[in-house]
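Every protein chain of the complex appears in place save one, which is left out.
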Amino acid sequence: MCGIVGIYNHPEASKLAYLALYALQHRGQESAGIVSSTGGDLKAYGAMGHVADIFTADVLEKLPGTMAIGHVRYSTTGESAQKNIQPFTIAYSRGGLSVAHNGNIVNAAEIRDEFEAHGAIFQSTMDTEVILHLLASTKKNDLIDRLIEVLPQLKGAYSLVFLTETRLIAVRDPFGFRPLVLGKKDDALVVASETCALDLIEADFIREIEPGEIVQIDKKGLKSIKPFPPQKRAHCIFEYVYFARPDSIVFDRNVYEIRKGFGRELALENPVKADMVVPIPDSGVPAAIGYAEESKIPFQMALVRNHYVGRTFIEPEDSIRHFGVKVKLNPVKQMMEGKKVILIDDSIVRGTTSRKIIKMVRDAGAKEVHLRISSPQTAWPCFYGIDTPTRDELIASHKSLEEIRQFINADSLSYLSRPSLYWFEKQKPGEWFCDACFTGNYPEGAQWVQRALKTDDARGAATRGSRRIRAV
Amino acid sequence: MCGIVGIYNHPEASKLAYLALYALQHRGQESAGIVSSTGGDLKAYGAMGHVADIFTADVLEKLPGTMAIGHVRYSTTGESAQKNIQPFTIAYSRGGLSVAHNGNIVNAAEIRDEFEAHGAIFQSTMDTEVILHLLASTKKNDLIDRLIEVLPQLKGAYSLVFLTETRLIAVRDPFGFRPLVLGKKDDALVVASETCALDLIEADFIREIEPGEIVQIDKKGLKSIKPFPPQKRAHCIFEYVYFARPDSIVFDRNVYEIRKGFGRELALENPVKADMVVPIPDSGVPAAIGYAEESKIPFQMALVRNHYVGRTFIEPEDSIRHFGVKVKLNPVKQMMEGKKVILIDDSIVRGTTSRKIIKMVRDAGAKEVHLRISSPQTAWPCFYGIDTPTRDELIASHKSLEEIRQFINADSLSYLSRPSLYWFEKQKPGEWFCDACFTGNYPEGAQWVQRALKTDDARGAATRGSRRIRAV
Amino acid sequence: MCGIVGIYNHPEASKLAYLALYALQHRGQESAGIVSSTGGDLKAYGAMGHVADIFTADVLEKLPGTMAIGHVRYSTTGESAQKNIQPFTIAYSRGGLSVAHNGNIVNAAEIRDEFEAHGAIFQSTMDTEVILHLLASTKKNDLIDRLIEVLPQLKGAYSLVFLTETRLIAVRDPFGFRPLVLGKKDDALVVASETCALDLIEADFIREIEPGEIVQIDKKGLKSIKPFPPQKRAHCIFEYVYFARPDSIVFDRNVYEIRKGFGRELALENPVKADMVVPIPDSGVPAAIGYAEESKIPFQMALVRNHYVGRTFIEPEDSIRHFGVKVKLNPVKQMMEGKKVILIDDSIVRGTTSRKIIKMVRDAGAKEVHLRISSPQTAWPCFYGIDTPTRDELIASHKSLEEIRQFINADSLSYLSRPSLYWFEKQKPGEWFCDACFTGNYPEGAQWVQRALKTDDARGAATRGSRRIRAV
Partner (left out) sequence: MCGIVGIYNHPEASKLAYLALYALQHRGQESAGIVSSTGGDLKAYGAMGHVADIFTADVLEKLPGTMAIGHVRYSTTGESAQKNIQPFTIAYSRGGLSVAHNGNIVNAAEIRDEFEAHGAIFQSTMDTEVILHLLASTKKNDLIDRLIEVLPQLKGAYSLVFLTETRLIAVRDPFGFRPLVLGKKDDALVVASETCALDLIEADFIREIEPGEIVQIDKKGLKSIKPFPPQKRAHCIFEYVYFARPDSIVFDRNVYEIRKGFGRELALENPVKADMVVPIPDSGVPAAIGYAEESKIPFQMALVRNHYVGRTFIEPEDSIRHFGVKVKLNPVKQMMEGKKVILIDDSIVRGTTSRKIIKMVRDAGAKEVHLRISSPQTAWPCFYGIDTPTRDELIASHKSLEEIRQFINADSLSYLSRPSLYWFEKQKPGEWFCDACFTGNYPEGAQWVQRALKTDDARGAATRGSRRIRAV
């Protein structure tokens, strides 16, 4: 997963981009980059690590100009490399071009193969590089025209921010998989993955960039075009379940309220007698509050999170055994001793972490441990930008509910039903969500997904080149 | 404030010390150090920064031995320097000696002056250095005998862990200002500031090191002596209010439960009609849960904390104005719009942060903002190890409740009463707490406190030498 | 300027590459990189800075395999950037490909323009990137066939080492501008810019890679082809004058002896009565020894070099004035006082450094200062890989000998004549050298050089894209 931002017409554009990335840090902790434009040159800086460590005052000084885009990147499977830091910046026949991408192009491997067959070279293992190849190779004059020609060739999820020497362009795929919002701070325009980035820089939220919309911002102002036929939407439901920050507005709804509703529905669907409702922090908190409210069972913050866990952590390897989840969480034993505890989490991936947490809660003295998950079973890999493991590794793809319960050693386990997941949607008919991770119904049809699943390497396929070059 | 740890008889003592410091990171983020002993040499390493950044696998390799002590240090007023990193290690007539100290010696300046008058030299600006001078200058043979002679000369707070080539000694001042606990992991004995450090390394909590107790651990085992006359206790109430981690047992009680009780009492004392109870994360959370439970007003996590705030943060300085509290917290606007909000915080120091948060909550659309503080007014400086500002800077020292309310712009403001602060104590008569920060009743009498307050430099006095040498 | 190395069939290929780069550090101090192959993957690491700082034991561990290539890069005009670190590694239709390049492709801008016109994208500002685009875009199957098709399209200087997953290929342009040698260490084959790299890793020098030769090394052994028509050679004379290490064999001659001969010829051509011959260290040393031997005037090392100058040096900026050449050199005053001094240097570029040194020598008390230059006037820019400034900045392009003498304030000044420069060549008729920097006779004809000189941007043209993207 990734977070992106763009700033237009602010004297300290790169500094605002930096602050916005800081607010979007939860969307990617592997690397961060900013590219700014003075109107003539594009200036770029990126590195592995966290936003606040990378962008010192010195570095920001070297990114002058009134326009900037930025990117935070999440570590994907096995390819965590300097060369994949975004924004991705190139020179082509029309000048300099930089792009920050959130999403995943599912037919990137096919496009890449074709380009390579015609003699192109690739320097990263990112799907994003194929977008730039496509843009450079079309014959149209203007970048907007090139985008109109290129975007229909892309399958998959893409929220994009482009920067040239003189303009900023924001694009969202017709499905609207990933969020992208537009804001305003004084005379500056801002685009960002989530509204929490607008909040930090005190920009006002104007509206979402719409699915299929191309927004161009230059000295003539903002121009919006929607050159593509209308399309069923496919917002990623996992942004609501887990990914976005609770204080953000995503897909025009507040994430906190949505999550609280998941908890409330869960309490209605799966009641259980207990002494307390305890969230797995931090993602489980709003759902646990909703569950507690509905069930009238007291909410307790009885699993305490170590605030310093974001950092590199060298775990001793020798005689000391693996501390796993203990480094992040610790139960309040006195609260749990002899009690019946309902734990609330957003999802179960492999099941191993849940098992460790339940063991920890039992060791703390809990008499019963009931796990409630504020989403349906995650049984299918995501090909649209979330780094889920392969199908085989997803516990819900091959174990029944009862088998999972036994594996994690819970007294009871239940997931939110798919209908209840959409408790909020009745208010807004006509919108769809991509919930393929729960259902296997991928929005772009059977054709390439079949192949992807067969090879168990759909995302891998997109980065097939990765086997050839690795930065260390 | 500081956190300390000691490990005896574990093949990877320094690694356990590192993990324990990691769990105690909330007690000090400025610097960290570990000293280990192989039985012959003391090996030392310390640096400015966070535990997880300082102690790489390489560094831990260089700290061999089955004994280790460690320290995390909090930035105190103006003296944040390499030379003050602890553990503090010296050679004297009996060999090597290293010490880690949590607390503050209030008569350090007087002792230091006397030593300097007799020709001693000081290399740090820490009160801890005078303890070592005293220990080195006594005539007794054994270190325990030296401690028995030296400790009565010290006024103030000291939880100490000493390491020599062959033994580990833990000491707690007779008042028991600061916590210190004893644990066991297999054949290893562990001392630590809080039980959360024991939890992480999977050590069992045995008991508190008692006020006035000296615990010596060497190859003959553990030996406890209490050579001092019994003394009224003076546990620091602020450990309960703010400092300790909620999952720790401190002064034989669980911190989470104590704080929840503060919130419950607060709801009973100061009811107000409202739509939600919102904690200022993270310290206000348990009290807010208690308040919500008692008042039946819904608990909401409507102020969201940025997880990545612990890190260095370069704030842009030019045209962008100060982002202050926004970098750490962001309201969930959709929850607060048009609502009456009760905010719960643990204390008010200068009042400026509270004012910013209330402004932020009002900007998010809240109709009313009521601030409830889960402790009495903080009106007096602490001379026992907590880095409160001088009296003049404490808003409650010179403003009435109504003036504070106006300053922070709350619709209503109330603090917990002093009697309710001790809701928990009826169960355990005979124990006392130091609540001088609320009352001005300093436990060690008027004599030196008068002077300290007059010069408004009581802690400063202890580090008077600091004006002479500064590391940059 | 740059230095390159390739290792084939050694269990610690990357470590040997590292040592070889260490010996070639004088050819480029800006950045360094190594790419290794395990037979499957290419592993890459590079960074700004010096070889010994970049390649720690940790980093070398991450570059396994029995094949490796490496590169050191010199800071060129204005484009000192992370993205230009070599080896340059890509994926294309045939797999992974990495290249290290010493030289300069003079028609890179033209080729690049054409590629961009057809939709290609560029990510660096290096001429080397066009070589890879050409190689990827040809239709031939084998890399050797691709090279045979591509190389004739390149104008300029290129000593290249390629690495694929399974083979190492070394190429030298038909003119043989830049050196490249072949060596052997046990069962491993080595290619390197200079023999001093072979010496350090204790490899035996076999022979030069010949101009126009393509050497392929894979599991079948070494295969040499020379697919191009024979060509007049154009070895860079400046390698002898200044660039190569004196202990190296370059163009089949030892550099030290060549330089000593320059000094001897200089003494014959331009005798002057004096008390001592003093080299400007370190490049002037062999010529000064030759001069002293021939003239019978005592050789003195009376300008002392600070050994620690290679490092970053922060020069105070405020009231202290620029220390310039003093940071590097200091005269032995007692030797020079009242004496007539002959200084020997290899060349004069802008004249400012010579002026400072002569002032320094006069300040040290010298009665007369005679400057002798062991090469002819440098009056023309190099387009073949040496970073000379533009014509306007070369003092000899617009000032007469007498004007230069006055500018640098020498009592006398003379350069080596062009015929004497080739004192060594009588032994080897039929060989040519590129001495365009002295004569303006560029080996590849008037056509593009005219244009280059007109725009005063011949090398700039090759990196025209640099204006579009800059890394900071």
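The letters A, B and C name the chains in turn, as written, and every chain counts its residues from 1.
One rule holds in what follows: a contact is a pair of C-beta atoms (placed from the backbone, for glycine too) under 8 Å apart; a residue touches a chain by one contact, two chains touch by 3 or more.
Everything numeric here is computed off the predicted structure, so don't read it as measured data.
For the chain that is not shown, the touched chains among those present are B, C, taking the whole complex.
If you put the hidden chain back, the residue from C:15, C:146, C:339 or C:355 that touches it is C:15. The hidden chain makes contact, of the residues B:23, B:44 or B:209, with B:44. By the touch definition given at the top, chain B reaches the unshown chain through residues 40-45, 59, 62-63, 89-93, 95-96, 98, 113, 116-123, 125, 132-133, 136-138, 165, 465, 467-472.
Residue positions on chain C in contact with the hidden chain: 11-12, 15-16, 18-19, 22-23, 25-26, 50-53, 55-57, 60, 196, 199-202, 245-247, 249, 254, 256-257, 282, 285-286, 289, 292-293, 298-302, 304, 306-308, 310-314, 316-320, 323, 326-327, 330-335, in rising order.
We adopt the following convention: only the chains that are shown with their structure count from here on.
Chain contacts here run in a simple line, from one end chain through to the other with no loop closing.
The chain with its C-alpha centre at the largest distance from the centre of chain A is C.
The innermost chain, defined by the distance from its C-alpha mean to the mean of all protein C-alpha atoms, is A. Separating the centre of chain A from that of chain C, both taken as means of CA atoms, is a distance of 48 Å. Between the Cα centres of chain A and chain B there is a gap of 37 Å. With centres defined as mean CA coordinates, chain C is found 60 Å away from chain B.
In chain C, no residue touches two or more other chains.
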